[in-house]
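Some chains omitted; the rest stay in position.
Which chain is which? They are A, B, C and D, in the order written, and residues in each are numbered from 1.
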């Protein structure tokens, strides 16, 4: 009988230990909470070995065998008319003249492995080797470089932007490179992206403002769409932040801390993209350029406002995330201290009582042991001591 | 007898545990302290899906069925005369000429759902699609955009300001949009607001400075009133801060930490509104514009001073709130340590005594057990050991 | 006998508890350390309700009944002559012409409740309504506003400065407003202030540089005296800081933390006054103005140096105060840990010994209990175990 | 029998203590983990004693006896031709005319101890004493000093750059000094460096862009290669950072903290080099100079982008490293608290039970001791108390 109960106590104890160990083991490889513990990867830049000359010359652009050809789409439009075509043979396409009615030509390339196509475009539009390198690199910070007109080459604005994308493995930023001429826009991208489709759909609509305006307005529309991508991602982060804030205030546990850290890491990534995007748009909005119309710059002012809002939100979320982390630490410390306090109080009450019991267990001659009511008196004393302690603790505000 | 007392001890113990649990449970759903634990909501921006074209064209402004018509108020005044009217039929009103004596016309629109009215105004005053979008958005940062005059459209200043309002569920910031022309001011707002009433009352008074001045002075008066709204809210925050500082220094408990966090969150919101308001007013005060008179700019300098004072107070309160949070953490740590210290001291004194009692409880032959006064000696030793320990602790400054 | 000793132990214990509670109670209302716990009040601005028009028009300046008349002092001087008078009837005084020999006229007003006097001055010198409002407000940040000359009103410089004053209830900053004309200086102040007396004494001395210079030099002298007020207050703070730093390093206790916090709060206030004073003086020193002579600007450069020194000291003291607070926290943590360590060591040594004693108190058949020297062996084992533990602890560097 | 088991317990205990001590000893000299504990050396500047005149005059450049002669390499090239030679007799070499076809002459000196050679070059090219001193110093911050042309000396640009190098004992930064003339580049370096070889190889290739351009493009190529050196080092740091972040989240131990500190120290060093490199390149890219061609400045824009990326990565890594350190501290605190909690729970459960057992060990008359089933009842009570405590703890969320 005593044994089954003993077993029960032992089980409960073992549970305690197990849960303790389990919690600890939860931090070691092979347990379920593992996937959560994986941090966002540390951002890196992979670059050619030092000593490689900068810039990619046309002759270096050779299509590696087995590389899938890039998908090239050409869109010509003017207020009255629009024509979109998939270009299968870039060389032939570039050799042909553009239709007279076309006010704006937009050539969009998807896939940066197909160097032959890129070379054809680069030669036709005389792109600068440094700009080609940046286009193929895929890891540039958003920026706008002005390649001024020389006698042989017309002036161009080379713009690198980054599009934020929420993937399964976290938020990612993908580069899009633009070459803006007077009535041509080239855009280069590594993988398909819905932004382009959306803008193409808007071009297709004859009432669209895009159709009424020049090529720089097209660049504006694309960058505007890319900046707008931040908002749903920030929305999602704000929800995670609200959730974790609520959990922390109600019932803080260790996973919350990791969630906050993941949110902070995500915000760090967004920030690394948003700040240079803001600088880029600020430059496009502010500095006059032969390829940018006044109307476009007015509209870029609107994009700039969005960038400022994005950064404002990011910084606010960072502040809130830090505040949540601080609160977590204080609350957990408070809670552990509360636990320790109660436990220590229990222990402390019994320690003097145990001493008294020990005294009357001594084998020397103790007069009290021979009194008639000593056992009852003993219990009275115990209750009195314990009560005294409890009252002291309660008065002292320790309970 | 012993049992009732035993019960008392057990009750006290249970109380202890309960109060411990209660404190803990106070953090879980369903308890009274719940409403306090709810944090301020994380600020968000809700925006149209990416790819939506920016700007709202006139033809997109269609009154949704079932939407309540906006309340439009028109105020005309000159130094000698003033006339206010509620406009029930905007189209007819806008078709009519404005009276010759009217130096300043102020059209105020309350309710942004009624797109038909807004379209009528937008067409009459040729408002820019981007400005219309910002007006309807309601979540813009305070800013001033200059839409310069073209041959067909006169120049306009588009100003977005935010009004701080203390509501039951916390401080909120509401957007007001202004279109300032040479002698017309349009203002748009989502919901009724006392600011407008106050300014209208001042216009009604013939001795008012407002009546003597031009339309930009009206804009100044409105923005001034909006900035002044910060002061009572800051006053209220300063009271909460003083209260919590006092409580923390007297008797820090966990709710104080949450109060400080809520104050910090409120200040974060105020700051997000105050800084761009300051930039806005700074721009209005500093940069000459065809629609802003010199007198108005002198008065905007006064509003600018108020903005600087507001920000100065916000930053000071943030510093104080941080200092209070730091003090809280130090004081709670100190207090818990004090409790642990006293408890551990009690425990430590009895541990050696319990050991001694244990020794004389051993069943082997112990000579002392057979001495005549051993029991008295035992107690003398106990008191001596305890006294020695206590003196040591007191000398060491641990008590 | 045992009982008296028992009582002694109990008393010591009660003392311990009392002192523990006392320390805790020291933080609750009604104890002596209370006055120290009161924090500096949170700075506030009391402003008219939102919607009140800015600026105070002349007709609004009406002397409230029962208000004490302001004390107006007029000082006229030129290098050769000086005349000071208390003005009892401002209206008559202002109607009279100023003496021809007077190069500089300084009218100083003490008491801002007497609106009639202020109205008389405002009308005579055509003061701007906004400047009048700032003058009466008493809570302006230091600043210099230029009211440029118009055809009817000569140009004026309106300067608001703040004077630091150490009062019983902490450091306070009082506003002084100046209107600087070409040869007249008006100064307004709420309460009497020794700064004015000092400067008046210097004017009285014929060899004083003040007498040789124009009215802007008088403004310089007043502001210089106000900036110099910072130094004795900083001196006093540096002494408190040195004291608390010494105490913290010798014997950190909880009051030190509160002292450091009070010093930080005082520095926060000084900083709020010193930074705008520096901006003000920087502007006066740098920007040419028709009312400021070159000589005066050279002397303002000297005041600017003092402002920079003041701010340098404030920032240095803030750094030191933070360092002291950090050291306090580390030292207290160290000390508590040391206490806990020693106590736990004592406990730990006796726990195994108590176990051993418990073993030989078991009522089963234990062979050792029947050996002849078992008691002596028991003590040898105890001493050996305790010695072994102590040596281990000492080697491990834990003692 | 009992003794062997006792020994086993004692061994386990000793192990515990030893491992505790071992951990501690791991921090003292002579243990394996030592080499890891050595921090990166504190950066220092060794400079001549104060009072030494600045600048090194030609006559002070005397070859110390026993110093190895410097390795001087001269490369002449034009688009069509290239010639490289090791110069063994600098004096003779400098006396000879340079070939007519040479568009660019690059003289590279390795070894700064051979003052005779440096003197020969300094006299030939009339280098400024301050620039010579900086060249020999080896500890200058990256910078570009313009020594403007005078009637006798043509203008020169003196550029100091630093090359990052990963060595066994940590990352090191080595100085390279350049004197850029109109068609001559002198470069000085203390020790051999692969950067130079790489660029020389590129010059050898006739299709290289280097051969087509002027001498400033050569400077660009060298600095570009030096900036590119940052990337593999940052790559390696990012790997260490990812490793330590993973370890910290899985199984934080004390060495991780030291690893993070080493990474922070390395980043501190990189940052000290990268920021002035960025300023240097920014200046070279932005400010026109007679010795810098437009093409070169376009290419320096590319290097500038790399510098910005480098700094962006460094700052991001610093943020991540700080976050990892914070997480480490929170996790270790959490873990220790968990351990203490479980241990204290175990202790607390047994303390009341021990008290009960002590009660029934008292030698007074205790009725229960004479009941028939008291032993079974005792165990039932024990199990009940332990179970009650465990359930309480579990409900309170403490398990």
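Quick note on the criterion: a contact is a pair of C-beta atoms (placed from the backbone, for glycine too) under 8 Å apart; a residue touches a chain by one contact, two chains touch by 3 or more.
All of these numbers come straight from a predicted model, not from anything done at the bench.
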Full complex stoichiometry, one sequence, with 4 displayed, works out to 5
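In this section, only the chains that are shown with their structure count from here on.
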Taking shared numbers over all numbers used, above half giving same and below half different, the chain B and chain C interface sides are different
The chain whose C-alpha centroid lies farthest from that of chain A is chain C
Between the Cα centroids of chain B and chain C the separation in whole angstrom comes to 27
Per the C-alpha centroid definition, the whole-Å distance linking chain B and chain D comes out as 43
Residues in chain B with touches to at least two other chains are numbered 17, 20, 24, 251, 333, 339-340, 344, 346-347, 351, 354, 358, 361-363, 366, 375
The chain B residues in contact with chain A across the complex are 1-2, 5-6, 8-9, 12-13, 15-17, 19-20, 23-24, 27-29, 37-39, 41-55, 57, 59, 128-130, 133-134, 139-141, 143, 145, 147, 251, 254, 257-258, 261, 264-265, 268, 272, 325, 329, 332-333, 336, 339-340, 343-344, 346-347, 350-351, 353-354, 357-358, 360-363, 366, 368-372, 374-375, 378
The residues of chain B that touch chain C in their complex are 194-195, 198-199, 201-202, 207-210, 221, 224-226, 228-229, 231-232, 234-235, 238, 241-242, 245-246, 249-251, 298-299, 301-303, 305, 308-309, 312-313, 316-317, 319-320, 323, 326-327, 330-331, 333-335, 337-342, 344-349, 351-352, 354-355, 358-359, 361-367, 375-376, 379-380, 382-383, 386-387, 390, 393, 396-399
